[in-house]
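To start, the structure itself, in structure tokens.
The complex is shown incomplete by one protein chain, all other protein chains being positioned as in the whole.
Labels run A and B following the written order; every chain starts at residue 1.
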Amino acid sequence: MANILALVEHRQGTIRDITYELLTYGRKLAEKMDGKLTGVILGHNTGDFTESVKKHAHRVVVADHEVFKDFNAETYQHALADIIQKENPFLTLIGNTAFGIDLCPALATQLGVPFTTDCIGVEIADKKVRVTRQLYDGKMDAHVYLSEGPSYMLTLRSGTCAAEEGNLTADIQKIEASITSQPDYKKFVEYIEAAVGDVDITKADVLVGVGRGIKEQANMSMIEDFAKAIGGVVACSRPIVDANWLPKDRQVGSSGKTVKPKLYIAVGISGAFQHIAGMKNADTIIAINKDPNAPIFNEADYGIVEDLFKVVPALKNKIMEMKQ
Amino acid sequence: MDLIVCIKRVPQTAEAEVKIDGSGKDIVKDRLTFDMNEADSYALEEAILLKEKSGGNITAVSLGSAEAEDTLRIALAKGADSAIRIKLEDFGELDGFKTAALIREAIKDIKFDAILTGCMSTDDSYYQVGPTLAEMLGIPHATLVSKIEVADQKAHVHRELEGGLIEHLEMSLPAVFAVQTGINEPRYASLIAIRRAAGKEIKVIGKEEISSEAKLNSTLEELFIPPVGERAEILTGTPDEVSKRTAEIIKEKGLI
Partner (left out) sequence: MDFGLTNDQKMLQDQVRKFADAELAPVAAEIDKSGEFPWANLKKMAQLGLLGVVVPEKYGGSGFDFVSLAIAIEEISRACATTGVIVAVNNSLTTFPILQFSSEEQKSKYLPLLCSGKKIGAFGLTEPDAGSDVVSLESTARLEGDHYVLNGTKRFSTNAGEAGIFIVFAYTNKEMKHKGISAFVVERDTPGFSLGNHEDLMGIRATANCELIFEDAKIPKENLIGKEGDGFKICMSTLDVSRIDIGAQAVGIAQSALDESVKYSKERKAFGQPICNFEMIQSMLAEMATQIQAARLLVYYAGYCKDTGMTRFSRESAMSKYYASDIAVDVTRKAVQIHGGYGYSKDYIVERLYRDAKILELYEGTSEIQKIVIARELIR
């Protein structure tokens, strides 16, 4: 029997979307191996969580305790190590999220389980696990074999599969928490909400997203002018915030905002998955990038392979003409 | 506060065209420039800022080929006090796990209050070395760190979560911090500091000095160009022509 465990990720009382992707992906992998999918919930007041998860897994294991209310890699690692040792799954799936990144490497190392992170595909054949990962700023994909182990652990990138509606009815198994207080050496203190800026990019119909391709701060005014012409708001990818050219609240992506405008124009953005995660649900995506292999073109509806410094001013003029 | 900073020299691929080499397992690197991994340069700066506040020593460690010594020397010029290169050529194929194991061996005689790493490297994108190393050392860690404040052997640490949310942790030292980009503004080394660093010895250790039982967790089978998405319709023509077509598309969508 090759069973799979999938960790339910939640924050501030809500199950995060990645969970349903993990459960969908995990169920399919398990079924291929005639195994079962077990969803693992560590949390507090987990009734609603259990109700939601039980449709997506064959079994649900729940440890309900106040100590699991907020994510803490230490308490979760301690509890999961116990559960994994008892359950002995073939594979444990964790989201490649801020949560999963903090947890998986240490947990797998503790258990002596081969692991890898940030997978965008998993194939299992003859008990061998082969994953697809992205390297070199997302410009290369790699097939990677995990070394043979008693069990395996992976973090799966958000968006690896679409979450499907569940039609299962899981057995629920409640277990005792094996840790009941946060360790002194690592304590969760609080969540801090991002400061609210002057512009809310999540409310805009038209966003002009600018990335590393803009090269210099001096060129930002060209983007502002363009956004103004098209009646949109300027958003950006991470490097622009790292350089302090725009405030954090303009950042689109996994560590920034998730946006769903009617139109997203990506200018000089290569399309790292973290950025894609934040804008892929825009109604229409137009990408301008001079690298024809830029991953952004995989997400865009329309692509322009050209120097942005030529296209943006030209496009601005066309739009101004049309408005008149 | 004694600190260890883990630094990797990586090819700069963000703005470059990347091709697969003859082995099918690596990229063509001879035309790429190499530099300190971006997140590591923030980790180094954060270590220097911590040292400037509370004194102490910084040891920079890099698992790399001889060229990595150039990168380590830059770290020395910016503010590291000593540097160690672990000979990449001695240890064959690596993954995040084995890298962490070798770093642990390399630093086992060094006293430290914290280890700083970049949260990921742009070449392998593992996100693994920091937390794996912490587990091997039996000390706590935090990844995606966007702020570190230390007082009385306690660190108040911010982690950057999805959606701009910050997780605030209180941690005891020693600990491992895997630092996110943007946490500070990395400096340039002054010329005087460069001259002083140029003569400093970089300790080089290889299989004679350290060994590791660590087995690989994973083995790279092959690289391939990511499958091209089918969604984007590429507009062709002069900048003027594509702009005209794009403006029409935007208009058709009712957005002008």
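Here, contacts are C-beta pairs under 8 Å (C-beta built on N, C-alpha and C of every residue); 3 or more make two chains touch, one makes a residue touch a chain.
This is a predicted model, so every value here is computed, not measured.
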Which is it among A:R130, A:H143, A:K262 or A:K290 that touches the chain not included here? A:K290
In the whole complex, of B:K8, B:K51 or B:R73, the residue touching the missing chain would be B:R73
Looking at B:L94, B:I110, B:I166 or B:I194, which residue reaches the missing chain? B:I194
Applying the definition given at the start, please give the residues of chain A touching the unseen chain. 216-218, 290, 306-307
Omitted-chain footprint on chain B covers residues 70, 73-74, 77, 188-192, 194-195, 197-199
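Basically, only the chains that are shown with their structure count from here on.
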Whole-Å distance, C-alpha centre of chain A to that of chain B, is 20
Spell out the part of chain B that touches chain A in their complex, as residue ranges. 11, 13-15, 17-18, 20, 27, 95-97, 100, 119, 122-128, 130-132, 134-136, 139-144, 156, 158-172, 175, 180-182, 185, 215-229, 231-236, 239-240, 242-244, 246-247, 249-251, 253, 255-256
Hey, which residues of chain A end up touching chain B in the complex? 11, 16, 71-74, 96-99, 101-110, 114-118, 130-131, 133-147, 155, 183-194, 205-206, 212-213, 230-231, 238-239, 241-242, 244, 248-249, 251, 254-258, 262-263, 270, 283-284, 286-287, 291-293, 295, 297-307, 310-311, 314-315, 317-319, 321-323
